[in-house]
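Here's a structure for you.
Heads up, one of the protein chains got dropped from this complex, but the rest are sitting where they should.
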Amino acid sequence: MTHSGGVDMNSATGSLRARVARAADLNVFSCYQCGCCTAGCPTAGRGDLLPHQVMRHLQLDSDEPLSALQPWLCVGCQTCAVRCPQELDLSRVMDALRAEAEQAGTVPAAARRARLFNRIFVQQVLASGRLSEVKLGAEYNLRARAFFQNLESLPALLTRGKIRLDGKTLRGPGLARRRQALPGKEQP
Amino acid sequence: MSRIGVFICHCGENIGRTVDCARVAEAAGALPGVVHAVDNKYMCSDPGQNMVRAAIRDLKLDGVVVAACSPAMHEPTFRRATFNEGLNPFRCEMVNVREQCSWVHEDRPAATDKAIDLVRMMVEKVKRNEDLFPIKVPLTRRALVVGGGIAGIQAALDMANAGIPVVMVEKEPSIGGHMSQLSETFPTLDCSQCILTPRMVEVAQHPLITLHTYSEVEKVEGYIGNFRVTIRKKARSVDMAKCTGCGVCQQKCPQKKIPSAFDAGLGHRAAIYIPFPQAVPNKPVIDRERCTHFKTGKCGVCEKVCGPGAVDFEQQDEFVVENVGAAVLATGYQLYDIGDPGAGLRGYPEYGGGKIADVIDGLQFERLASASGPTGGEIRRPSDGKVPQTVVFLQCVGSRDRAKGIEYCSKICCMYTAKHALLYKHKVHEGKAVVFYMDVRAPGKGYDEFVRRAVEQDEVLYLRGKVSRLYEDGGQIVVSGVDTLAGRQMEIRADLVVLATAIRPQTGAARLAQKFGVGYDGHAFYSEAHPKLRPVESAAAGVMLAGACQGPKDIPEAVAQASAAAAKVAVLFSRETLDREPVVARVNETVCAGCFACQEVCPYGAVELNEVRDRQGRLLRRTARVNAGVCNGCGTCVATCPSKSLELAGYTDEQIFAQISALVP
Partner (left out) sequence: MTSFSYYPGCSLHATAREYDESIRAVAGVLGFELREIEDWCCCGATPAHAIDAESAHVLGDWNLARATATGAGPLLTGCASCFSRLRAASAELRAHPAAAPAAAARVGGRIDPDLEILHVAQLLARSDVSEAVAAKVTRPLNGLKVACYYGCLLTRPRGENAFDDAEDPTLLEDLVRLAGGEPVAWPLRLDCCGASLALPEPGIVRDLSGKLLAMAHARGAQAMMVACPLCHANLDMTQPAIAKQMKFDFEMPVLYVTQVIGLALGIEPRTLGLHRHIVPVRVDALIPAREANHV
């Protein structure tokens, strides 16, 4: 089932509300603002808009969620989704809002780290098909200028054989095929 | 040659806008057998009806076709007019050119052509109509009430006081229903038992009321005016005639730790027990599933201590047949169970699923607050008997919750939650009462004022938001909620949590409805015949509805509906006999082969066995016969009969085929 986002108030087809409703496959007007999503959200209150306020702004067709931090703090745990009395999956709304914010260039400054992490992750995965946690951590620390983050655990991980620095994880059979199928490019 | 009159109604603009009524009249006038065709702005008005009557009188019509709205709306109107002019009313038929034509089409010429087709078909039918006469059925002036809660009690007393004998069936050992469990009632805070128990006694003592407690409706046969109801009187294991209700048996019973249903599981009772001190009848019953004697054959203490020798372990279920002319269903409600909500519904594991002792429901709180309850009216929590210092009330638990399977509002929770919070504050002055709500719906008389009083005078804190989950921690319950108005998460540590759980129909409501042929919705709430104009009748003739079995209701509403249902029964019983529509099936007994396929498919049990005998009384053959008093004219038998020996009066094959031929020449 696909929802258009409900009532067509002032040409809503091209509006943020309509696009998010389509991407998340829900009717934003089904939300009756009970706040159950906010009540159970592990990161609500650390951002700006609360999850139920994100829904309210969408109902009003306001662009405020586009520049909100909350979507970037969403961990995708779906607690909101399994407890919503109206069966709305807000984690999909947050997914859609991040994509919209990227496109509109309205990612808030406070979301810099989360955005960088997601981008590096996806770029690395699309480059070779697989992910190396070392490479991910290294590139992230470098580009986020968090040079020493998590560095203290490095020796323990190396001695326990949990990480390797030779990049073998990334290769595996079929590397060429994967590279061909995936749209990404190896980052310099 | 027939002499048929055709009358086309504009229904103001409703039909006239899309159908060219004058053209329809012109086309109808040219049909063979039609001697008169005319259109009019409002056919149902007095002048319109007079046009019909004048034409019947002056042109000696033998058939009338009215092309107008739905026959459900005005067929009685035009048939009455026809009858008043001396023509058999079943020679008048309606063609629906509004709902089935003008309202659903836009193209005027095409709609007009369709209206002409419809009229032509009906003219062909009416040519073949015959005189039919209403079937008179006798009436048993006695009513059944199913359910002995406040709705059933009110309906029974109103009818009995109007002189109608009443048979009341209650499945529990005592009448009184949920209202007998309540502490005080909103918005006046009068004591529930104080106002209810006199009514219960009145039921028991009323000379016109026969009371069957611990009984259930087993089977329903017959039809409006003539129901034959079989009632199962479950074995009480106590001889009601001998028992004096002294109560010694329940004091001496060694099994004393059985959770009491009356106390919503918070108190205990014995295996032989009177449900509560004001029970009617005030006589005990043995819970055979928990009684040591029934489980092991030992014990028998109650039998030994009973002076009058009333305990009877051998007692069996009894069946009683009662003949009644009407019934009032008042089977009430049950609360949604967060642990085991039943088929099709999802529970609330996130609220502990019923496993946290100090998370209780509204009826349990009523028992805690009630002077006759397990704590004598002191608010003490179930786990350790301590007086809770912080009590959190959650509204809409299960209700308005599509994910749990209940999308409706349970209507009474806003009010009883306000009452609970207020009662708690009255009893524990220094305590903190917090209510999580989504909306406060208090539209009754004095209701909103009551909620404001709780907020403004009794300092109950209302937080707008839903709670994501509850868990036990360090002897308290952690409530993870939100205040959407302040815009922040609210984590509260509570000593007691009270859930306003959804109102649901009683277990077995659907099964009972099927026995009476009463419709019900997806939740098994009984359906009224018309939501506005027939709110207390079911679509099954002679069966009325009262109380929460039809939808969530508070006490005043349940009582009002019960009185209305009683009035409906009184109206029905004001007649000598009942007239039934003669549109019934009839068997051509000379060709019926006696296969009884019709009997198999008849939903009303209207097909009977008929024995054809010769003059010496020897059995020649068996055929089917339709009891016209029971038949509802659905036609299922007609469609089933392999030898075409059945036909439906007013809708014979000949009539139907004539209509089809008129459309597809």
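Labels for the chains are A and B, by order of writing; each one numbers its residues from 1.
Keep this in mind: contacts are C-beta pairs under 8 Å (C-beta built on N, C-alpha and C of every residue); 3 or more make two chains touch, one makes a residue touch a chain.
For clarity, every value in this text was computed on a predicted model and none was experimentally measured.
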Residues of chain A (touch criterion as defined above) contacting the omitted chain: 23, 42-43, 46, 73-79, 81-83, 89, 94-95, 98-99, 102, 113-119, 121-122, 125-126, 129-134, 136-137, 140, 144, 149-150, 152-153, 156-157, 160-164, 169, 172-175, 177-178, 181-184
Residues from chain B at the interface with the omitted partner, ascending: 347-350, 353, 471-473, 478
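Throughout what follows, only the chains that are shown with their structure count from here on.
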Cα-centroid distance, chain A relative to chain B, in whole angstrom: 51
In the complex, chain A residues that touch chain B: 32-36, 38-41, 44-45, 50, 52-53, 79, 83-87
Contact set on chain B toward chain A in their complex: 350, 396, 400-404, 438, 464-469, 480-484, 487-490
